[in-house]
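Worksheet: the structure to be examined is printed underneath.
Below is a slice of the complex: some chains, not all, each in place.
The first chain written gets the first letter, and so on, giving A, B, C and D; residue counts start at 1 in each chain.
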């Protein structure tokens, strides 16, 4: 089992396909680089999703978040990129990704993106 | 009366079949093992339900939660497993199970699963 | 006027029959016995109701709550029992009874039961 | 890349055109002058928007907010002016601008203005 940063996301079969349920991750340890200046950016990411046929494996999610450490990304793009990669890997019924970035230039930025429709049964 | 951990859940007849009412448990003392590394995981479980014909007995619920102590489980699976076992034992009108797991790899995970429809009368 | 514990609930005529209004009691001094082990249980009870033709008299409510001191009761049953007795005594338009029990076996239990429909005018 | 205050707002192409998502900025470092007395005013600005084809670039937003430093503006006018300039620059699907001004003459003023319709998918 790899312990190196990686863009590949391991998945496992949703243990209860068909049941409406929800998984929520809070990840305060995200850092990447500013694509303009090369200086480090920091953020807390919050991810919530309702799985369809697959779930994302926790350790691979950690290594995936780690994989941005030496890459340059804009706030809006990296938040959507993380949503894209997770959607491509597990095709969830519904997913929300929120990137909450530390102050830069006196401005605190939060980006929130959604995929799919939140089922009514999920309260 | 057993005092050993056990997957069997004792039940008793709902003392007021037909009345809409709700039972809520908070259980901060849950531990199991990581199925990949064998290392201990810890969680707080919150369970709410509207009973139909049966209720779950409190001491057997304690022994049931204890029974996971030496077993390996993924977060998503064990939360759904607890919901499955409780549904199989008491067939509630509505039930919610929330597993709130301690930080692993810098990630805080919460899993919430539901069974049935919450009656309108239950506020 | 008796000062002994008693299951009988004194009532008085609702002083404003027809007006939608609400009465709320918080009773932190409830104790009964566990029907399995005989050990004491403790709870805080919260009762809210919209009266119809009768109200419950405060001192008799105190003696009523006291009357459970030496009796064995399960959490779910005693909460419903208190709702039943109050409904039988005063026939309220709407009533909610919540029993909030101290930790037993590492589990904190709350039971909430309802009778009737809460009028729209009562917010 | 300029580091001088400027009314021109740099933009970049929305990296996920078509996806419903939201960007939120909190900017506690805003100051301009009172158009009547020439004395400095201070405010915290909060901006939220759902992008259409363009996003506003963070550093140019900082320089834009800075550009008001030596200008005289009324509270109501400058809040709407910022909304106008941002709408002209990026044509968002929906945008909210809130100016929260420090106490003047014992009065705390907040101005909130909106453009467009908030999509249902954005929760």
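Assume a contact is a pair of C-beta atoms (placed from the backbone, for glycine too) under 8 Å apart; a residue touches a chain by one contact, two chains touch by 3 or more.
Note that the coordinates shown come from a computational prediction; the quantities given were computed from them, not determined experimentally.
Chemist: Assuming 4 chains are placed, give the number of copies in the entire complex as this structure defines it.
Modeler: 10
By definition in this document, only the chains that are shown with their structure count from here on.
Chemist: For the chains other than chain A, what are the connected groups under the touch definition?
Modeler: Apart from chain A, the chains cluster as B, C | D.
Chemist: Can you work out the whole-Å distance between the CA centroids of chain B and chain D?
Modeler: 48
Chemist: With centres defined as the mean C-alpha position, give me the chain C-chain D separation in Å.
Modeler: Centre-to-centre distance between chain C and chain D: 55 Å.
Chemist: Quick one: which residues in chain B touch 2 or more of the other chains?
Modeler: none
Chemist: So that we know how the chains sit together, what is the shape of their touch graph: line, ring, star, complete or other?
Modeler: The chain contacts form an open line.
Chemist: Touching residues of chain C toward chain B in the complex: what are they?
Modeler: Against chain B, the touching part of chain C is residues 36, 74-77, 79-81, 83-84, 96, 104-115, 117-118.
Chemist: Hey, which residues of chain D end up touching chain A in the complex?
Modeler: Within the complex, chain D touches chain A at residues 1, 12, 14-16, 19-29, 51, 55, 58-59, 61-62, 121-123.
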